[in-house]
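Structure below; questions to follow.
Left out: one protein chain. Kept in place: all the others.
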Amino acid sequence: MIGSLTQRQLRAVKQICWTLALCVVAIPFVFPFLWMISSGLKGPSEIFGQPSLIPTSFRWNNYLEVFNYQPFARQYFNSLYIAVTVTLLTLFISSLAGYALARLRFAGAALVALFLVSALMVPEEVTIIPNFFLIRWLGLSDTHWPLILLPVFGSQGIVGTFLMRQYFLALPKELEDAGKMDGLSRFGVWWRIALPMSRPALAAVAIITFLNSWNLFLEPLIFISSLEKFTLPLALSNFTDPYGSPLWHLQLAATTLAVLPILMVYLIAQRQIIESFALSGVKG
Amino acid sequence: MSSLTLRNLKKRFGRVDVIRGVTLDVADGEFVVFVGPSGCGKSTLLRMISGLEDVTDGELRIGNRVVNEVQPAKRGVAMVFQSYALYPHLNVRDNMGFGLKVRKVPAAERQQRVSEAAALLKLDALLDRFPRELSGGQRQRVAIGRAIVGHPDVFLFDEPLSNLDAELRVHMRSEIAALHKRLGNTMIYVTHDQVEAMTLADKIVVLRDGRIEQVGSPRELYEQPDNIFVAQFIGSPKMNILPAGSAAGFGAQPAGAVSVGVRPEHLSLVAPEKGQIGGKVVISEYTGASSLLHIRLDSGETCLVVVDGDAPEADMKVGLLAGTDNLHHFDTDGMALRKSRLLM
Partner (left out) sequence: MTARDERAPWLTLKMREAMEAWLFISPTLAGFLIFFVGPLCAVVWYSLTEWNLLSQQSVFVGLDNYDDALFHNLDFWQVVRNSIVFAIGLVPLNMALALALALALSRRFAGVVFFRTVFFAPVVTSAVAWAIVWKFLLQGEAGFVNQMLAGIGIHGPNWLREPDWAMVAVIVTRVIKMVGLNMILYIAALQAIPRDYEAAARLEGASNWQIFRMITWPLLGPTTLVIMVITTIGSFKVFDHIYLMTGGGPENGTLVLAFYIYQQGFQFFDVGYASALAMIMFVIVMGLTVVQLALRRRDT
């Protein structure tokens, strides 16, 4: 009887109801991952058969086939090294620019900041056509250069610049002054004092930059034509039979391979990762 | 040579004039203290000397060099910051040796200079600790140590003790005084604290709104303030300023005097009929060694008096006495009239 419940019990019941409701809402967020893993282990015949989360027989062979179908290991490595390169370059360039905008006095600082911010608003689809010709003119079509240059110097780099600027502005200035008195050059103050104190901001920039590059699709689609130069997202979309219909069991196995490592890292560092997005989201 | 010369120094931030023409000579080995109300430009002036702020106009010399455009590290000055500004990722030894390392001083010499400074400041036992493992006073000593190892000509301090508690502040104050005696360097020191200024300084510079109000020894400033601002700024509780008419009872006034100043500690209480001026106690604050009385004068002004020992209760009528050599006379512009002293 409800009437006989104490205030505390009532609250507990309410909490349980809420939790159950949240669990239901969570289904479309979690289930796709589970179904992806499960279906990646099924054979082509079972995949659209009677739905079952546990495959009747685990077809680990799918994972071998993924690597035989196209140079998937190579493509995986491409994604990895490109994302790492983009991240390192972005960290370097955007923390330099962010430092100048936060700390150095020069005519035109406000104008430069305004210009950069305005670029954040413009979708890459607007500039992709001229950039395509630019890259082709530079002879960099079907290389990884555009996948590195466009993000680093595009909106990703600018987001990084403003994240860093914001963080530098909040740092106490006296440490950097002490560095100057100790004889550090401007570059030295930045490198040896400002940067070591900015680890949280650097981590945030690194996280969002890495993920952005890892998930990049439009640029590879436009610039890359050779299979062994594909990056993961492009490779994933490429598991099709000769008539263009998807080879689901392979595609899902490959997608699992692409998604799981990121998801693992996310589960371990979810707090830090979510905070990084919150930080960059507030800026944009 | 480490004298210091400021000639009509000016600093402008955007459209705001922060330092409006400061001229000052600091002799070699002198201990100079900058005081003034908050926002008057003390830190800015200090940072201009250090090179952390550039000079808008005027000339700044250290020794024989005009250093307006010389980089901070090449001026032969060292600075101790209010927040200590110790590098959090370096231990005490590396914090102190950092500047030497940047300047490529050989490791052996670096080691030696750090040890010397550590011994001087009794930091030997703390050399391997990190700043977060130190108390406020210890951090302050490390900050001073870092300044010492560079063997600078001039030390600059910006409110170095203001983050310490009262007791430690007194202690560190005497350590800084001892350090100055021992090293004999020129030191420039910014503070909010009157007592620090009075005890440490060979010479006090009172600033207001980016201008110098008066320069002098602590005694000169206390005994012969140039104007009402300095008179009230130096000394605590601050000097009573009375209209000449109300203070007529204290004795003859030089021509042109419109106000008369007398310090609370220079007024004595007597029976109402024996006083030069009469009044009534409004509030009596007991502070331990003495009491601070707020007295409403018969002429209507309020006046502070410090009395040792027994103090009268509120509402009692009292009389006030002041010695003529303790009176300060000011003209309409608030400038001191020194003739009163000549009359003695």
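Per-chain residue numbering starts at 1, and chain names A and B are given in the order in which the chains are listed.
Throughout what follows, contacts are C-beta pairs under 8 Å (C-beta built on N, C-alpha and C of every residue); 3 or more make two chains touch, one makes a residue touch a chain.
Just so it is clear, the model here is predicted, and its values are computed rather than measured.
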Subject >> Chain not shown: contacting residue from A:T85, A:Q166 or A:S237 >> reply: A:S237
Original post:
Which residue, B:V70, B:L168 or B:L292, contacts the hidden chain when the whole complex is considered?
Top reply: B:V70
Original post:
Which one, A:Q70, A:T85, A:T127 or A:S141, makes contact with the chain that was left out?
Top reply: A:T127
Subject >> Missing-chain contacts mapped onto chain B >> reply: 1, 51, 54, 59, 61, 64-71
Original post:
What is the set of chain A residues that contact the non-displayed chain in the whole complex?
Top reply: 15, 18-19, 22, 25-26, 28-30, 32-33, 35-36, 39, 48, 51, 93-94, 96-97, 99-101, 104-107, 109, 112, 115-116, 118-119, 121-134, 149-150, 152-154, 157-158, 161, 186-187, 190, 211, 214-215, 217-218, 221-222, 232-233, 236-237, 246, 248, 251-252, 255, 258-259, 262-263, 266-267, 270-271, 273-274, 277-278, 281-282, 284
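Keep this in mind: only the chains that are shown with their structure count from here on.
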Subject >> Residue ranges of chain A in contact with chain B within the complex >> reply: 172, 174-175, 177-184, 188, 193, 196-197
Original post:
Which of the residues in chain B come into contact with chain A in the complex?
Top reply: 47, 50-52, 71-74, 77-79, 81-83, 85-89, 98-99, 102-103, 146, 150
